[in-house]
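Remarks on the structure that follows.
Removed: one protein chain of the complex. Kept in place: all other protein chains.
Then we have subunit A:
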Amino acid sequence: MASGSGTQQIDLNKLPLPQLAQLKQQLDQELTVFHDSIQTLQMAKNKFGESGDVLEKMTPDIKGKPMLVPLTSSMYVPGTIADVENVIIDIGTGYYAKKDIESGKDYFKRRVEFVTEQMEKISMLGAEKSKLREAVNALVEMKVQNELQAKKANSS
């Protein structure tokens, strides 16, 4: 069972049909995973971007302004904004860090950049796999045609 990185080194022309079909199925599966990953990353990117945008609205002149604090998604209590210089950011695995507005913006910028980078990496891998899949597809088509022709030649 040669899977993963070794796949490219096998001469596709020499593989029998069932194995080609299996390879195609595997590639299809991998492509689906890539697609899902990109979607998830896009969602994460949007979230980070949104948080960064909100920080733009955190200006000193909103200090002391009234606001509604959500206790649950449908219940609010009134409050006032006491601290406009700092925000507490979820940095993952249950940890939160207090940052001033500027470093907060910087944090979300970095996150968006990181996620974008990952997305690019995955799309590149995906494009490669996609090409390979097309090649395998063409080969399967060809082999099927050949076999059909051989059968015709035999029966006539």
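In this text, a residue touches a chain if its C-beta (ideal position, glycine included) is under 8 Å from a C-beta of that chain, and two chains touch if they have at least 3 such contacts; residues count from 1.
Just so it is clear, contacts and distances are computed from a predicted model.
Going by its UniProt record, the hidden chain of the complex is named "Probable prefoldin subunit 6" among "Proteasome subunit beta", "Exportin-4", "Gamma-secretase subunit APH1-like" or "Probable prefoldin subunit 6". Of the options A:Asn13, A:Ser74 or A:Thr93, the residue whose C-beta touches the omitted chain is A:Thr93. Although one chain is not drawn, its touching partners on subunit A can still be listed: residues 88, 90-99, 107, 114.
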